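The complex appears here minus one protein chain, its other protein chains still in place.
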Amino acid sequence: MKGKLKAFWSLLFGDSVRAFGVVSLVFLASLAIAPSKNYFSEWRHYQRGYLKMVRNRADAVTLQRHFQGGIQQIWLPEIGVVDRCESCHVGLKESSLANVSLQPYRNHPVIPHKLGEFGCTICHRGQGAATTVSEAHNSTLAWEQPVLPAKYVESSCGTCHRGPVPGTPRLNEGRRLLASYGCVNCHTIKLADGATMKPTDNPPSLSHIADKTSREWIYAWLKDPQAYATTATMPNFKLSDDDARDISAFLMANSTPISGDTLAISAKPSSDPTAGASLYGESFCASCHAVQNAAGNVVGGDVGPELTRVGSKVKPEWLQAWLRNPRIYNDGTPMPHYRFNDGQIATLSGFLLAKTDSDLLANVHLDPSTPQQVAHGKRLVSDYGCASCHEIAGIKKPDNFAPELSRIGSKPITQILFLAGMPHTLPDYIAGKIKQPRAFTTGLKMPQFTLTQTQIDDITTALLSLNDRANSLPPSMTVAAPSESNYQPAGQAGKLIHDMACMTCHRINGHGGDMAPDLSWEGSSVQRQWLTAFLKNPNTLRPALIRRMPKFNLTDSEVNQLSDYILAVYQSPTVDRDSMPLSGYPAGQVELGKQLFYGKYSCQACHIVDSNTDKGYIGPTLTQVGSRLTAAWIFQWLKDPQALRAGTIEPNRAMSDEDARAITAFLMSQKGGKQQEAAKK
Amino acid sequence: MSDEKKIDIEKDDFSRRQFFLKLGLGSLSIAAAGTAAFAYQYLEPNVLFEPSPIVNVGNPDRYPLDSVTLDANMGIFIIHSAEGFFSLSAVCTHLGCLTAWKPELGIIACPCHGSKFYVSPPAGKRPGDKIEGPAPRPLPWKRMWVNDDGDLLVDRSIDIPPMQFVRV
Amino acid sequence: MADPKDFAAGIDSNAKKAPRRIVFVTRRTSAQVKAETEDQVQTFPEVLFRAAVAVEALAAILVWIALIFNAPLEGLADPSHTPNPAKAPWYFLGLQEMLHYFPPVVAGVMVPGLVVMALIVIPYFNINIEAEGFFLKDRQRRLRIFYIVAAALSIFLAWFHVIVALVPTLIMAGLMLIASRSSPKSPSAFRRYLAARPLSYWVMTWFLFELVVLTAVGTLFRGPGWSWVWPWQGS
Amino acid sequence: MAKTVDQYFDDLRETRVWRSIFRSGSGSSTLHRSLAIQQNVFLHLFSTKVRTRMLSFSATWYLGTLTLGTFLILVATGIPLMLYYHPSVPQAYADTKDLQFVVSSGIFLRNLHRWSAHAMVFLVFAHMFKVFYRGAYRPPREFNWVIGIVLLLITLLLSYTGYLLPWDQLAYWAITVGSNIASAVPFMGSKIHFLLLGGNAVNANALLRFYVLHCMILPLTAIFFVAIHFWRIRKDGGLYSHSSEPATRRTESAAKEVR
Partner (left out) sequence: MKLPSGILVLTVLSFATSCARKPASISALQPTAYGNAIVESSGDKQVAQIGATLHDPVVVQVNDDKGNAVTGALVEFSAASGVVFDPVSALTDSSGQVTTNVSLGGMSGRYELTASTFDKSHKPIEVKINETALGYQQTLGRQLNEKYCERCHNPESTVERVSNYDNLAVKPHPFNEGGTLNKFTDADLTAIISYGGPALNKSALMPAWGNTLSKAEIQGLIAYIRAVSDPPLHGSEATFKSN
């Protein structure tokens, strides 16, 4: 055996010429294999696979004609994009490949942009220059940004679109959450257009907290805010018992009485739950405040705090003072000044104070605080940055308390410490950080928020849009956010509007809430008589709505003041309220309008004119629209509703002037006679 | 061992040596030829960083009637004549210099070797035809069309037969 | 080395005469007169073929390596962000490892400068020309010098906590100790071998040993912050 | 068939044109073979004959030849790589990416260049130590040893300058660290650093300087010294042969005597 091997060896390598021949052959073979690296490149493999797949389809000829072999490149020099994704994703532009589930051959779903003008990596990240799957999709040493998981892809819309975008609920919601969960109270977020993101939550001032609640409640709240109210947005700081004790001691000691007076009970809280419930309902408290029902579901609005256990929280005297006039305690509160009388205050406070939870404070036993505890509490309050959100007397709001997040979407992975077992990608890091902030390092101050997985994903999406590209795009390539106005009405009426917090629900001149109709041009729209009556005693216009206008118990002079102001100031430039008469339309026109209303335009699908026959439940009831709205407004509205109130759901029917005039005549004849007569009697 | 056999072995050895020599040299020649093919493939770029041949030259309103506009970066003329819009290559067919529009003469002229081309030609001639000079061919017409947004597009890579005007 | 020309060479004008080997014998140099002429082969084809075989084999191996392993390419250079650790090319990592311990003037300039100088002067100082065992002659004195030098080096390295350089130094010193206790008559072949090593051998081997160890440590065992990391720990 | 091809080649070798180019002519006599070396501009650096013993693998391990081999591979791969490379700051990196991803076999050539460079550094070191342990630097070869040291330094510089060219993080920081070692030279260190980089930091200037050094200055210098290196081998009496040296023989005989 050995001899044979030796003979074979000397046959091949016996002398230099033999060795030369053999080694040259080996060398040739090696060189011949060298092009294989090119020939077997992945993109060629996928292109072959595409042609194979296409061959069996009905539209094979078209697809084969469209197919271009070789590396396909999208080059956008202005933004430094080189994308070669289409080398493998061959069928991206073939709309007939929508039902292909085999990647990389599926077509791209419809988006409002042309693929060739945007490339792929602008939205999906990844390495556009790469022509291998792992280099293009994954995070490598040479490229940190892996392909963005689809659930975060809306973040890329946010790099150019600075405002809300239709079709990207995730991004819009994420941005809203960033502002409304107080993230931006601690983290500065400078937007690419130079503005700084402003918080929309309204954390209460703690300067007078001793007036409002007990130290025990503060303690329990600090330990677990969600135990008090499941919808509380206050995060859990995971404080130790001692720390919670000391902070509560400090807050109580630091509190000063409001306006120097101690609060006194003005009326003994009534214990009539039925009357309380009905007043609570009449006042539409539920539009803003939620209460947990027996089934454990939280029902009601989220403007104000949840009231399920409010009786365990507030002091009765504070509650009554608050109900009497919340502006004394907090001038900026979104809570309206209801002008309740003493009896109503007694009823309502009694009703609310009965909402207690005996478990909440059962285990809270606090000894009187010592100066050391107060001092320690003060230190903790500055350490945890409580003053970033809450106003606390004697403690300044810290600047840049938490890391700035203006470019978090481009944070280099090499600068991130990941948790064990966590995928090493930026979205996973951000989502993980929001989900469990304290898990990353001991001693971190960021508290635990109560968010659903979907909310975490939304916030992550919004944060990922804050990246280098967003900050470096020329303004010509961005879509600016609609500018938010700071409109505040002036004068006596302005004070009244502020007092009743109208703009918590109503939007006026680009500022305010979106719970109730936009009042910017209300003056062109309504008749004075109706307006005064409505302000005194709001009745419902839209039967399908849950949230309604509460009754504020305004005095006549206040109503007049408000009506005058609305009619004088909130006038649309396009509607001259006096251009059309309020009545006196010829009967023929009214009849034509009726036919159009019920026939051609079938308005009864959504509106009720004759409450006996019509059932439409979407738009406002029109039985007395003739005494409510001005004819000019109705006419203009029928012509183009969105021009008067952007975003209203009434479809634009592109009516001719004739049709619109006829329907106006018909609607102006709906004066709600019976009810008015009944009222007169 | 007889002498004959010895010679045989020597002969055998010699031819075997020759075989290995040829094997080696042959392999190297094939390798050299293969490398040449390999080099050719390598030298041919697979992607080009060049502007797209399709140029958006903007709204037709930008070009008044009877105007000749040179897009020097793209090397094309956009001409709005009474018959309609058309696009001429601005690259001289002689040696590739960029031609220029001479409004005082109403012609396109090449600065390098004096070729001149018609824009509004006499009867029997077409825009782009040579008036004089060494240019071997008339300036080619480029494909032009209007997109959905109403902008004029020109594909510089496609020559079309003359006299195809775009009306807007 | 200038020698007086006390010889004369005749010039034969007969061009057709076969050239002869002429030996010049001068006073100071001894001619390399060989007892017998060695076998010689023609450079062409023997040497050239062998060279071709060697180069082709190397090329083939490198082609395979190039096919299988991709050259590293990291992210775009970012002057604002230093990777941790920032390493020089591997052949400088021995230097970088020393820079970890010594001031730049010592590790970055003096040591490499001295090494290069030493390498250059080697052939001019008759080093290793008398290729005889270092300890075979003048043993006591040389041992004393050796003890002093080895101890000084070790203390110096220990003083700076240069464990990675100290360990090879100590191993080399141990081997030299064995060599000093050996003689060409030693029963074991290894000790006979050590005994015959000259000083230049010891110095160069120590240098090679340090080079390999320092480079290997710098390449494989250094992680973030130039801290010690085992290759299998990863980052 | 083979014969006719042979004959065809033989005929070709006898043509006037061929003979005007290759003076040595065909034939396998010693003279022809000597002429083949002497008449060739590249090969004449070598002697026409070598000692048979020097052909054995153990004599040299072919380390010098292999180093030359890597150098040839580096030249052959480096020139095509230059065709796709712009030595400008962000572009250099993009070009390296393009070589990796879109140029046909670009990644193969880059790999080959990179690994050959590493192999060359290693082989140069190995060659040096092999020469030292064999004592092949002894007179009359001392100057060739010095040239060898120079070639070692050139090799290191070639590899080092090439390291920066991809302009990636690895390159950038390796060069930053490496060039700061140079600035440790007393008195003129910062000047060397400044001149090497063409500035105070590793930036566009440094890239261009390294590019020119890597592709022009250093390879030409290396070729110059390599030529001298080879020529000196011939002039210094061929490859060093161990037992032909009197010194060693003396030790060996001494050892024998003792035994």
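By written order: A, B, C and D. Residues from 1 in each chain.
Everything below uses one rule, namely that contacts are C-beta pairs under 8 Å (C-beta built on N, C-alpha and C of every residue); 3 or more make two chains touch, one makes a residue touch a chain.
Since we're looking at a predicted model, the values are computed, not measured.
Q: For the chain that's been dropped from view, list the shown partners it touches.
A: Its contacts among the visible chains are A.
Q: Just to verify: which one of A:Ala294, A:Leu417 or A:Ala654 makes contact with the chain not shown?
A: Residue touching the absent chain, from the options given: A:Ala654.
Q: In the complete assembly, which of A:Thr200, A:Thr256, A:Asn539 or A:Ser602 touches the absent chain?
A: The single option touching the absent chain is A:Ser602.
Q: Hey, which of A:Pro149, A:Pro199, A:Pro316 or A:Pro334 is the one touching the hidden chain?
A: A:Pro149
Q: Tell me where the left-out chain touches chain A, residue by residue.
A: That gives, for chain A, the contact residues 33, 36-37, 40-42, 44-46, 98-101, 103, 106, 109-112, 132-134, 149-153, 166-170, 299, 453-454, 457, 543-544, 546, 599-602, 604-606, 615-618, 642, 649, 651-654.
Keep this in mind: only the chains that are shown with their structure count from here on.
Q: What's the distance between the Cα centroids of chain A and chain C, rounded to whole Å?
A: About 71 Å, centre to centre.
Q: Just curious, how far off is chain D from chain A if you go by their C-alpha centres, in Å?
A: Spacing between the chain centres: roughly 67 Å.
Q: With centres defined as the mean C-alpha position, give me the chain B-chain C separation in Å.
A: 59
Q: Would you please write down the residue numbers of chain B that are in contact with two or more other chains?
A: Counting only residues that touch two or more other chains, chain B contributes 22, 24, 38, 41, 46-47.
Q: Scan chain C for residues touching two or more other chains and write them down.
A: 45-46, 50, 52, 59, 63, 66-67, 72-75, 81, 83
Q: Please give the residue numbers of chain A that touch chain B in the complex, ascending.
A: 15, 17-18, 20-25, 27-28, 31-32, 34-35, 38, 70-71, 73, 75, 77, 84
Q: So in the complex, which bits of chain D are touching chain C?
A: 30, 33-34, 36-37, 43, 46-53, 55, 62, 65-66, 68-70, 72-73, 90, 93, 96-97, 100, 107-108, 110-116, 118-119, 121, 125, 128-129, 132-133, 135, 137-139, 141-142, 145-146, 149, 153, 156, 159-160, 163, 166-174, 176-178, 180-186, 189, 201-203, 241, 244, 246-248, 251, 254-255, 258-259
Q: Could you please specify the touching residues of chain A with respect to chain D in the complex?
A: The contact residues of chain A facing chain D are 34-35, 37-38, 71, 73, 82, 84, 129-132, 135, 141-142.
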